[in-house]
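All protein chains of the complex are present and in place, except for one that has been dropped.
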């Protein structure tokens, strides 16, 4: 049984009264159980919580006055990631559940509608199933250069495919796009996980719908995703931004501390390929 | 009290067994009451219905065998469009309902995240409220050339803004994008309406959230939208495509007959500006 | 010794007085010798000729009055294509002639500046030389779907790379882009050649600088390019458009007749792979 302890500190300099929408709390999701959590906001303002029922994402909103805003989320969770079998079939579109159909559609950062030929060429000849999505994951890992600062918050999968560089979010968007282009439902997951490249930051990975379940993939291979504490699930990054800010604000600090007990710097992958055990 | 009678015929040549997702039925929505409706599919295949509860969109799915597929939807509805007041306030972001927040986010065809400066320049100086969204609607009407064949199913609002040409869907996407860029929730509506430019086709317009209600806008000004029979509501066209087809298919016919009783060719706007009456 | 006879008829409906820039005459180039040629323009307007000395492209300009404009170019040429050796080295950048350096730069339809990583991944591991550019040509042939009507006059190589469809001009632009991204000077060539897919049209191919000469490649493999009658050479299609029109004009006819003597329909490639003989 693994546990994870998270501390997330966000400080902003708010130039004028501003509305914030945050998505930093551990999701309602059966891959973990929250043992304790604490959210504190300074100054003391009214915090309104709501949950996106379809995805289990927990949001909170607040109006920050001019000045410093500090948000601190602390949680300790028990992880219950289901092991991923070695073999999983793809699901023919006709058998995709109604509420997963939307994860076949293109979205802001995942232009699957223009990449069907490319996806077919690269992966159309492979046997269907988990191994095909693993092939996508590997291809992205091998083809896209992990290059912080190259992309920005408006970069799309198409651009990543052409320019072959990006960060975790870009890797995930490209994975989602290639899956959808092959009629495999796919979606973005963001979460907390010990990240093998300091500084610690929110991590983004993707999930594909295989054999009746969502299976997680991380084309960056920089984090032990069987330890990820899920924050949000969505069509792409716009659905699960950790902060959406409606005003003029400067971020002063983003500091994440993720303690996963037995994982120490440089050892993030000692447990790999545990994610593959049946 | 207005009524509308709709006949929608869609014929496809299906080259190999193909899954279809249709969204052509009158939505569950309080702007109309369905008096009668009939859906027939030839050949006789199992048709599975589902509803997107959040938006009231009704979908049906089916597996078509090789050969001809004919879909025929007939409905007669009674229209209950609420009149639009002459004055409506914008809603500050903090007061936007939780479940409307998603209509502030960029989507596949509406890149509001890169158009905030442009939107501010064009409309930032105007008084807030209904009149500002009317100004957006007018600006699009005056600036974008209605040009069938110019754009295609992957054209985005950014491209429309640069190239200044498109069809109803493009006009609507640009309206949505400019609204969202100004922090006004906005979404796409597709429906049946007598269209003042034959042939009859599905129409696309946009809605903005003003003063606690969704208000409809049509920057093409080609149809009496107070008579629109709503089919679907979504973030953009990908959410409400009339047909999403997973296979190799050729459309043979798309024939819409929309009888709105008192509206005859060339008279579509005799009732305008009824949409503005308080 | 091969000859070719060309007839090019272009008819336009000119809505208002319009300036035209044409590039349809056989270029000044040592791959052919013009035996006879004739240009006629109706109505009789002043035709001004000039030559782009750097490339040998011949242009003519005219002001067309309102009404019908007919342009008819007829030529008979003797072809002197140099055979292409089986082995050719690439030229290190330091040895690229000064006046070929511009063919290393990105251009309107060839965004080589954003495709260096992709080009390296696909072709960076191959032995340098003619065979590497042949590999690019083959990859494009195998990967890009020849699909008239898919692209338009503003489509760029990046879009072709993502969407994997286009026509000869798109195939050539992508070839140019991949070469430049690998530091191989490359340029567009348009010309007349018997095209194995009716109707006859202007053809576009690309040239790469190898071992001190320009070598022609045709990723469409639809025409015997050792019979091409060169019209223009440029960075990309914008430099060598067959007609650049400054006004409101409708094309009524574009009819090309290309007689290459011994090549008959369906036999365009009987002579292949002659282009490969040393």
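A few comments on the model shown:
In this document, chain identifiers A, B and C correspond to the written order of the chains, with residue numbering beginning at 1 in each.
Please note the rule applied: a contact is a pair of C-beta atoms (placed from the backbone, for glycine too) under 8 Å apart; a residue touches a chain by one contact, two chains touch by 3 or more.
Bear in mind that the values here come from a model prediction, so they are computed numbers and not experimental data.
The chain we do not see here touches B, C in the full complex. When the full complex is taken into account, the listed residue touching the unshown chain is C:114, out of C:8, C:71 or C:114. Residue in contact with the omitted chain (choice from B:5, B:94 or B:143): B:143.
Checked against the full complex, the one of B:9, B:34, B:118 or B:249 touching the unshown chain is B:118.
Residue positions on chain B in contact with the hidden chain: 114-115, 117-118, 121, 143, 145, 158, 161-165, in rising order.
Touching residues on chain C toward the chain that is not drawn are 19, 21, 48, 50, 54, 59, 61, 63, 92-94, 98, 101-102, 104-108, 111, 113-114, 153-154, 183, 238-239, 244, 246.
Everything below uses one rule, namely that only the chains that are shown with their structure count from here on.
Mean C-alpha positions place chain B and chain C at a centre distance of 43 Å.
The geometric centre of chain A is 46 Å away from that of chain C, both derived from CA atoms. Listed for chain B are no residues, as none touches two or more other chains.
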